[in-house]
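Input: one structure, supplied below.
In this view, the complex is presented without one of its protein chains, the others remaining in place.
Which chain is which? They are A and B, in the order written, and residues in each are numbered from 1.
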Amino acid sequence: MPILEANNLTYTYSIGSPFEKTAVDHINLQIEQGEFVGIIGHTGSGKSTLMQMMNGLLKPTEGTVLLDGRDIWEKKADRRAVRFQVGLVFQYPEYQLFEETVYQDIAFGPKNMGLEKDEIDRRVRETAEIVGLDASLLEKSPYALSGGQKRRAAIAGVMAMEPRVLILDEPTAGLDPIGRTTILTQLREYHRRTGCTVMLVSHSMEDVAKYVSKLLVLSHAKVVCYDTPANVFARGSELESMGLALPQITRVFHELRARGMDFPEEVYTVKFGAELLKARLEGSAPVC
Amino acid sequence: MEPLIKLDNVRFSYPADAENSEPAEVLKGISLEFEHGELVAVLGHNGSGKSTMAKLMNAILLPTEGSVTVAGIDTKNEEKLLEIRQHVGMVFQNPDNQIVATIVEEDVAFGLENLGVPTDEMRIRVDQALHAVGMYEYREHAPHQLSGGQKQRVAIAGIIAMRPDCIVLDEPTAMLDPQGRKEVMRTVKMLNRDYGITVILITHEMDEAAQCDRVIVVDHGAVHLDAPPEKVFSHVEEMRALGLDVPQVTELCEVLRQAGYALDPEILDVSACVDAIAELFSQKGITQNADSGSK
Partner (left out) sequence: MLKDITLGQYFPINSVVHRMDARFKIIITMLFLVMLFWGQRVTTLAAGLLFVIVATACSKIPLKMLVKSIKPIVPVLIITGLFNLLLLDGGKTYWRWHFLKLTEEGIQTSAFMIVRICLLIAGTSLLTYTTSPIVLTDAIEALLSPLKKLKMPVHELAMMMTIALRFIPTLIEETDKIMSAQKARGADLESGGLMQRVKALTPILIPLFVSAFRRAEELALAMECRCYHGGEGRTRLRVLKSGLRDYIALIFTLLMFAAVILCNIFVKF
């Protein structure tokens, strides 16, 4: 059974007003336990709305979200529990920091869950370590941290609830290359260590492709495809026609194919591409 | 002709505060010159000092040591402050926090209003600036109805209406989606090409720097590299060590070069890379189509 399932999921903003807009349009989707999903689509494709329905912050206008096969809107009392199970990190999460110390801020979620003090302490320290925040920083004010550290503290605040599904809306937005790599590597490590399902919204295929096990491509409020990165990039020209930029390396190999060279379509890392070229250059049978 | 902006052995320290007992030296002796009509990227990771450098160029900050000269005026000259800021306009990262008025065209006019430009001329300049960035149809919109890229273009229009010689953009695309990034980069390049405005683009995105004519790599408050982008990115290892990316194609060529294949180290875009690889294959005597080899 998939951990998260969307059936006919639809969300329409401002129904009946001139601003009416369907942000998510009859989406069907099954996310398996332990998957690392990258979600791609341009602004207005419905990514954020979909994410907010997945953890019960928005109530679908139509359709259902199933967590472990159960409709999250079935019983009213369940809703907060759903938010603890499906953790959602918003874009620019550092803007939500508010406690006096980093420690207290990370503890905010677990405290709301009504956990014991010792358990909270364990979780705060563990997640701080996962996101690479030194123990000495925990007693500082969150506003005294650097930009990248603030971002990671905010992510830790959601991780500390130990959700079974962790959803992040563009966790690397606005960061420099080091900041981006740091967070993406830590997320991969978190995924490996906890085995939790992670869903990552991103604008950049280049960044995400090497970390995820599945890619979900959204366009105009609908799912275009949900598949492994290799299979998704094999449909490269289709993605480009939707205005989604392919990684440079993928474009190189598409171009080489267009010139009649026999290369696979689904090249999306430099490493793989270089291996392919080297093998071809060395092992190539001499022309008769 | 004298350079438009000249930084002469500039040092800058933020004073000691509650957090830091020692004054923090952010720029450690930078000397640079920017000529009229240049399209320059200043590339560096967060905390490298690149934003501080930008703020020195129109006298928001003054150097602790050394001097900054804009069109022959020392930025320490307080009486000429307005003149300096007319020469060098500045666009910031967060598009929301630099739009003052509730209507697009009024915001574009804001700088001109401050300078006391007569209303008739102001109207002409505002319309021209809006046309230049492609936002004329939106002149009566409220800022919150616009996308990030559009807001940033309005901010740029507000600067060019003041007819500066130079625009300094401090990470103008950091908060935008890919579409907005494209819009802003297209606008910036057009202003440089068609209007001859000097553009200094502060960024940590290598693909944006690759579109400029000159790239200055800043690290720990000092200039590391100052060269055309092909040259700068050919230092793949060094860029990595500085915490910066290089284009994937440059990296690919570097990997192949290390494996002993002769490839140009100065490749930045897809088509050049494809050409080079195809060339390599034909040198090796591999025909274009692998299948045709068996014929």
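Heads up, the rule we're going with is that contacts are C-beta pairs under 8 Å (C-beta built on N, C-alpha and C of every residue); 3 or more make two chains touch, one makes a residue touch a chain.
Remember, it's a predicted structure, so these values are computed and weren't measured experimentally.
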- Message: Out of A:S14, A:S136 or A:S241, which residue would touch the omitted chain in the full complex?
- Response: A:S14
- Pick out which of A:T10, A:N55 or A:T127 touches the chain that's been left out of the picture. A:N55
- Query: Among the options B:M53, B:M162, B:I202 or B:V223, which residue touches the chain absent from this view?
  - Reply: B:M162
- Note on the structure: On chain A, the omitted chain is touched by residues 13-14, 17, 19, 52, 55, 57, 80, 83-84, 87-90, 93, 95-98, 108-109, 112-113, 143, 157-158, 161
- Item | Touch list for chain B against the chain that is not drawn | 58, 60, 82, 85-86, 89-90, 92, 94, 96-103, 105-106, 109-119, 122-123, 126, 142-144, 155, 158-159, 162
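One rule holds for everything that comes next: only the chains that are shown with their structure count from here on.
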- Task: With chain centres taken as the means of their Cα atoms, state the distance from chain A to chain B in Å.
- Result: 29
- Under the touch definition given earlier, write down the residues of chain B that touch chain A in their complex. 19, 45-47, 93, 147, 174-175, 177-180, 204, 206, 243-245, 247-249, 251-252, 255-256, 259, 261, 270-271, 273-274, 277-278, 280-281, 284-291, 293-294
- Task: Can you check the complex and tell me which residues of chain A touch chain B?
- Result: 42-43, 144, 146-148, 173-179, 203-204, 206, 243, 245, 247-249, 251-252, 255-256, 259-262, 270-271, 273-274, 277-278, 280-281, 284-288
